[in-house]
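Mind looking over this structure? Questions follow.
Partial complex: the chains shown occupy the same locations as in the complete assembly.
Chain IDs A and B follow the sequence of writing; residue 1 opens each chain.
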Amino acid sequence: MPVGELQDVFDGVQAQVPEGLADHLRTVALVDHHVHGTFTEAVDRATFEFSINEGSNDPVPTWMTQFDSPLGLSIRRWCAPLLGLPPRADGEVYWKRRCEFGPDELATTMLPAAGVSRWIVDTGFKGDRITPHRRLAELAGGQSSEIVRLERLAEDLLVDGGTAAEDFPDAMRSALARAAVDPVVVGTKTIVAYRTGFDIDWSRPTDADVVTRARELTARPGPPRIDDPILIAFGVHEAAAHQLPIQVHVGFGDRDLDLHRSDPLLLLPLLRTMPPVPVLLLHCYPFHRQAGYLAQAFDHVNFDVGLAINYLGARSTGLVAEALDTAPFAKQLYSSDAFGPPELHVLGSVLWRRAMGLVLGEWVRTGDCTEADAIRIVDMIGMTNAQRVYGL
Amino acid sequence: MPVGELQDVFDGVQAQVPEGLADHLRTVALVDHHVHGTFTEAVDRATFEFSINEGSNDPVPTWMTQFDSPLGLSIRRWCAPLLGLPPRADGEVYWKRRCEFGPDELATTMLPAAGVSRWIVDTGFKGDRITPHRRLAELAGGQSSEIVRLERLAEDLLVDGGTAAEDFPDAMRSALARAAVDPVVVGTKTIVAYRTGFDIDWSRPTDADVVTRARELTARPGPPRIDDPILIAFGVHEAAAHQLPIQVHVGFGDRDLDLHRSDPLLLLPLLRTMPPVPVLLLHCYPFHRQAGYLAQAFDHVNFDVGLAINYLGARSTGLVAEALDTAPFAKQLYSSDAFGPPELHVLGSVLWRRAMGLVLGEWVRTGDCTEADAIRIVDMIGMTNAQRVYGL
């Protein structure tokens, strides 16, 4: 399949980005510290549209298309050339061309353009439909690491009576102890935002309380679903006790979560009292200023604006700028949070590089920092902070 | 009365807006999907100043003037030329000149400059002081439609014992059934933000509960005021059951409301469970990013940043930009929410056109979309989304 190549990420704005900074941003090898696999099978139009609409749980209605969104425009602009189309090709044209590619072909065509040297993959969600972390790295180039989702880990232990409720605390500890020495696993993740919201009692529960809740949970019909504050707090505290970094889904996500109850400020009771293992606040929009504040206030707190960068498309420059409001540069990371279409893996990178060039380029042009400073900030957020936090 | 004409809406920024887009924005006929009438009588200075101060319920104090505000600057800039004065005429000069016009003359001088083809008028507030919807359209040009305010409708039914409490549920249903087939009425509105805040129980109440509350309400001295969560939820659910679009006052408003309790995220329990009739989140500032998120997450949710555009004046470009963060372009609408001085009807339009030109113009200039895309986005937000939502 004859394909094209990525437009220059500074197309249309070259004059605004000092050359050395631009060159560095074009080539710096990123650590994508929170990402998922690509689809393993071809998807139909409805699934594709659904996959580029974060918030909804319904099919995109017939009277609209997600191409008519900031993300849709960005796909047309940046991904069309990768498929050999002109930039900004029409949505219909894009879709027709895309259908000529198999899922692996799409992945190998797009993923390398992300310029990622390490993919840190959250494998806890719909793992059967998407590539495992090693396969992602194979298709994309680069290396891979794994993030263990705490709620999923607990559910896997409890499913089908595999672990009795009274053994659950020790089983969880054993599993986390194994994760802590597994060279592939570099951290954990909690989706408490989806299960209870952040406004829960974050004190460390006793084993007795955990056993009681595990017993209640397993007595319910159907597969176990960890939606109990005590069981969630238990997982987080045990991960911390095992010195494992903890990613936290914050803000922007689908409508199953109460967005206002995922304001990261509601995590203050946890952040103030937990052992200081790295906490990674993910996505954070529209609470990214709050997240930056927390990263400034707590040595162990870090954050990113992944996922939101993709969904804001051309508007992501403003988001990246706001994410630089107050946080020390050592406390912010890069991620795409891509899931499914490989367009998302590329766009996360392209839009971040472009936005960083525009924001830091202006700082350099108006004298707020040197070009060397700007390049160092890029390296910290794009790469070295993740290396430090995850001990890569 | 010799008058002037509107400055070019891109005065001072022509170089930033591609010509085709600029021309389109200068002339596109808007649907103002949420607006009120103009004053029917001449107003004194104190009333005028009060009318351009959204939040307060007091007269503007003597040590200041509302001309010294973002909105005040915009009036001086854009409206002064309509009255035959130079742009940015001094506030005193503006006021003196304005006093030479009668209310109808002011309206016919200013309103046509808004370039609105249809005014969708909320007639539920202080209707005696302002022009009814047909009169507004007569003065301005264009057509008009009507929005029925749910709390006012209920109050009108209950006033002076006109409807007995036990007949109230059926009376409300009958009224809404009539509204649903009235060709002039295109939707409803709730001001729950002013009456209880959004954090109420949004489940659909039983008729028995509604009757009980109606009885309590009518037993209170004075005219009935719908401030009971059950009665409010009843109105909203009945409007939805009658397939009527529902406008919801969100955010920015006067200080009678608890602004933080009008965060649209607090509507999640309603949005998740109601029948999917169009919901229109109005104004939304400073929660416009939250509103855009909801519009992305729910097929039936739409929003605007009307009212706030006027009050932000020159700063409205930043607001319009943020309103384009995540929402599909099919889910945002234009409104002015003007009430009283016809300056507000014009400014809503002028500032929106200018801001859209600046924001989308930059997208075009830097390659994020084509000029045709930008023009289509303008048409969707300015016109066709309203046509779809209200079935015009």
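As a convention for this text, a contact is a pair of C-beta atoms (placed from the backbone, for glycine too) under 8 Å apart; a residue touches a chain by one contact, two chains touch by 3 or more.
What you see is a predicted model; the values in this text were computed from it and never measured.
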Taking the 2 displayed chains as part of a homomeric complex, how many copies does that complex include in this file?
-> 3
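Criterion: only the chains that are shown with their structure count from here on.
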Rotation angle superposing chain A onto its copy chain B by C-alpha atoms, nearest 5 degrees | 120
Chain A and chain B, separation of their C-alpha mean positions in angstrom | 37
Okay, in this complex, where on chain A does chain B touch?
-> 7, 11-13, 53-56, 58, 60-61, 63-64, 66, 68-70, 72-74, 76-77, 87-88, 252, 254-255, 258-260, 285-286, 308, 311-315, 318-319
Given the complex, residues on chain B that touch chain A span 263, 265-266, 268, 271-272, 289-290, 293-294, 296-299, 321-322, 324-331, 363, 365-370, 373, 376-377, 380, 388
